[in-house]
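Missing here: one protein chain of the complex. Every other protein chain is in place.
Naming follows writing order (A and B), and every chain is counted from residue 1.
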C-alpha cells in the first residue's frame, strides 16, 4: 500500500499551552495544522544537527525545506495550500500584511526576549537552557542572544541608545497590534471562518508574546488589552493544538492546587531573614579571622609580657 | 488594570513622538529644506526611490519645500545613513514614514478621510513596499556583483578623493550586506529576488485594479511611496533592464506612474 511521505518537523518543545516555545517552530506547526498536512513532529532538543543552528528542521521526502517559501511551495505541490478560496485581492492583502508583521513584530519579540536585561536573564535563557541537553545548554542560549542582538543592532543601526531602539520597536509593534486588532474585529479568523497563512504568521509572533510568563513587559500588557486578539489566539490553540491546550489546562490546575496546599508553609531555612543573618555571620567570622591574621587584634599580649619577665 | 496599561502604552507612543520630534503643533514651517545626495552623479537606486517618494508626498500634500543636494547628506541626516531628511524650522526628520507622521502632526495628511479598513490597507501595503521593494533595490545595488562594480562603486565613490572612495564604499557595502543578511536576503539569488519583486508587483497591481489611485480618486501616501520606488526603478539605468521590465509588465502600475508624473511633476522629467 502506498503511504504518502510525511512532513518531518523537528521542533522545540511546547509550554504555556503553546505547541512550541519558538516562534519559527510555531509558524511551521500552525501551517501544518491549518492545512491538515501529514506531519510528524519530533520534540527535539538538539539544534546541533541543523545547518543553521536553529530549529525547526523541516524535511519532506528527505529534502530539507529551508524557509517559509520552501514550505509553502511544498504544501502547494501537495495541494494543501492554506490560502485556497481566497480572491486575488485577498491574497495581495495577505502578502502585504505578512510583510508588515514580519517587519514589525519580529524585532519586538526578539527585543523583549533577548534585549530586555531582566527577561533575558530570568526567563529566556533559562527557558532555552532547560529545553536543551547538557553540553549544548551552555552554548546555544548565548549564541541565540548574540544573534538576536546582532539582528536588532543591524536593523536599527541609525539609533544610538538601547532606549531609543526600544521605544521605536515597541511603538511600531503597538501600532501593528492595534491595526491587527481592528482588522480582526469579531471575525473568527482574518479571512473569515478558515485560518490562513496570515493567521499562522501572526499567531506565531503573538502567541509567545501573550503567553510567555515574562514580567513587566509593556507589549504583553498592551496585547492583553486587545480582547479580539486574545480570544483569537486562544481559539487557534484550542482548535488546532488540542493536546497542548489540555495538557496546559491540567498543568495549571495541578499547580493551582499545589500552591494552595503549600501556601503559608515556608520552612525556616528558606526565609529571607535567616539567609541574611547567615551571610552576616559568615562575613563577621571572616573579618575576625582576617584581622587576627594581619595582627590587628591580638589576645595574648599580657601573658607574653609575663613570660618575658 | 486595562486603564493602567492603556496609560503605559500611550506613554510609549508619546515617548516615540517626542523622540522623533513630531509633537510640534502649528503651521508647516516656511523655508523647509529637503536634503538629499547629488542626483546626477551620486545618488543610488534605494536612496533615489526614497527621495522621490518623499518629494512626491510633499508635493501631493501641497507643502512647500526646497531641495538641496549635499554630498554628505547621509552623514548629515539625524539618523545616520537615512536619506532624505528635511529641516523644518528647528526639526530634523529623516525617512519617509517619520516625515509623513511629522506632516500629519502639523495637520497635513493625505489619508485622513479613509475608513478603518482602508487605513489598514494603507498600512500593510506601505509596509510591503518598504520591506520588500526597498530590500530588492538594496540587493541589486550592493549585492549583485556586476552592478556593484560597474555602477554602485563609481557613483558612491564619486564625491570622495582617492583612498576614501574605496574605504567609504567598502564600509557602506559591509553595512548593507549585513542588513540584507539579518533579513535573510543575502543568500537569495538574483532570480529569487526578482521573483519577490514580481510577487509584490502582482499584489500591488491586484490592489490597484483599474482605479485612478490606490484609494480611488485622491492620491495618498501609498501612491507617493509606490510612485517613488517604481518610477526610480523604471528610469534608473541598470546593467540590464530586467528589473524595469518586471514592472513594465504590469500595465496599471505603469499607468499610475505616468499619471502621477504628469499631474505633479508636469514637464520636469520629460
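Here is the rule we go by: a residue touches a chain if its C-beta (ideal position, glycine included) is under 8 Å from a C-beta of that chain, and two chains touch if they have at least 3 such contacts.
The rule is short, and it goes like this: contacts and distances are computed from a predicted model.
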| item | value |
| --- | --- |
| UniProt protein name of the chain not shown, from "AP-1 complex subunit gamma", "DNA replication complex GINS protein SLD5", "Sorting and assembly machinery component 50 homolog" or "CTLH domain-containing protein" | "Sorting and assembly machinery component 50 homolog" |
| Visible chains in contact with the missing one | B |
| Sole contact to the chain not displayed, among B:69, B:114 or B:168 | B:168 |
| Missing-chain contacts mapped onto subunit B | 21, 70-72, 75-76, 78, 80, 87, 91-92, 160-164, 167-168 |
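Keep this in mind: only the chains that are shown with their structure count from here on.
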| item | value |
| --- | --- |
| Interchain centroid distance [CA atoms averaged], subunit A/subunit B, Å | 33 |
| Touching residues on subunit A, where the partner in the complex is subunit B | 67, 88-89, 91-93, 95-97, 99-100, 102-104, 150-151, 154-155, 157-159, 164, 167-168, 170-171, 174-175, 179, 182-183, 218, 221-222, 224-225 |
| Contacting residues of subunit B [partner subunit A, same complex] | 2, 4-6, 8-9, 12-13, 15-16, 19, 77, 79-82, 94, 116-117, 119-121, 123-125, 127-128, 130-132, 175, 178-179, 181-184, 199-200, 202-204, 206-207, 209 |
